[in-house]
Every structure is written in structure tokens, then in C-alpha cells.
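I have a structure I would like to understand better, so I am pasting it below and will then ask my questions one at a time.
Excluded from the complex is one protein chain; the other protein chains are retained at their positions.
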């Protein structure tokens, strides 16, 4: 927790450093202080087929989904939404300025009663981030 | 907005024109009048592993997720749900008639307070659809 999932158009694979973007979003999420760094999972999925607006294959998009365990205040969630989106806009600013590109983010709660989790990752982390 | 995401079993890649289906869904969404055409993003993701019902690898599925900014009436959302699903059933009718195939659609709202977006795409669109 949190889960950050990016969907992106395949035509961005060579135009943007998607792994770098994942890292930037991880750092932005950790910097909010709202999320335990050891629980942050960022992943990006290239979409096989994409049709945007008038269908021009040069259009690109990234959509970011952030899911987090319910219980945080509306203020904390809005601040985290803004911080993660700011990291994404900064990282993609040069691309946005020169190409048709759509960037979006949605945050939503996970119902704790209907979620489960387990992990061995803390056994492998440096003490200062576990 | 809206976001239309298809998940499909990989065995459909050569059996159906997935890019054509994305285009058909984009056109159906635009024709509803509920969504600004410049904001429509359709993408399709091939699923690497699939197990359906009794696990026969000949089974196929497409699931369509439609997400849209909250604020539209229940009637408008139901009509848009029906219109987009009708386009999907029409496009896949021949396949459905000859193969084991499951088609489903879910629409849900995006909480405007917890979503963000930016885009340069209107700078690249013909005026009549921007």
C-alpha cells in the first residue's frame, strides 16, 4: 500500500523513460509521508491497442491509478493526489510540450474489510526504509 | 474522459480485430453525446494467462471498463452503458455465434476531487472534434 498502476500507450515506450517515471512516482509517494515506503508498489502496463480522440496513432496517454487503504482524511488524500500528479507532470513536461499527450490520475480507497495482504519484503530491505 | 479499458484473452488476438473494436467503441461513445470526443481514450490489454470456467483454452473473453467523471445522471450513464455495450456485441456477434466467448462491461464514476488531468491533444486535433 499504496498501489500505483500506470496504463500507457505503447507508442510511448521509446519516447519516455517509463521505468524512470515509475521511480519518480515512488519517490513522490514516499515523500508525502502518507504512505509507508516499504509498501509502495508502482507498475506500468503497456496497452496493446489504443484509440484516442480522432484515432491518430501519434496520440499518446498515461493514466495513473492510485489505490490506498481507506481511513486517511480527505485532505491527506487530496494532498497526495496533487503531489503524485505533480511528479508525473514534471517528468513528462518535455514530452507534453512537443507531442499530443494526455495524462490523468485517479485515486480511490481500498475497503479494508475486503482486502488482504502479506509480504516478506521487509526482510530484504535496509532498516531505514523498512 | 471517458476512459475505456478492454482486457481480453490472448487467444482473441488473431480471431478478432481488437483495434477495430477499440475504434467502434470510441465511435459509439462519441455518438452518445455524453462525452467530449477529444477526451475519449480507448485501450486494450492482452492478458498473458487466462482460465475461464472449466479451463478450456478455447474459451475467450473481453471485459470492458468504462470510467467517467462523476456528475452525469443515472439515466445518461445507463444509456451510455447500453450504447457502448451494443457496439461491442455488434462487433463481436459473428465470433460469439461460433466460439465460446464471454463479453462484459462495467461503468463506474471517477471522483473528481481525487482525479487530475492535463493534455496537449487539442492542439493537434481538427477544430470540429476539439
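Order of writing sets the labels: A and B. Residues in every chain begin at 1.
Note that in this section a residue touches a chain if its C-beta (ideal position, glycine included) is under 8 Å from a C-beta of that chain, and two chains touch if they have at least 3 such contacts.
Please read these numbers as outputs of a predicted model, since none were measured by experiment.
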{"item": "Hidden partner interface residues of chain A, rising order", "value": "1, 3, 5-6, 18-19, 22-23, 25-26, 37-46, 67, 110-111, 113-121, 123-126, 129"}
{"item": "Those residues of chain B which, in the complete complex, touch the missing chain", "value": "7, 9, 45, 47-56, 58-59, 61, 63, 74, 77-78, 81-82, 85, 89, 96-97, 99-108"}
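Simple rule for what comes next: only the chains that are shown with their structure count from here on.
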{"item": "Degree value of the rotation bringing chain A onto chain B, based on Cα positions, nearest 5", "value": "120"}
{"item": "Geometric centre distance via CA averages, chain B-chain A, whole Å", "value": "22"}
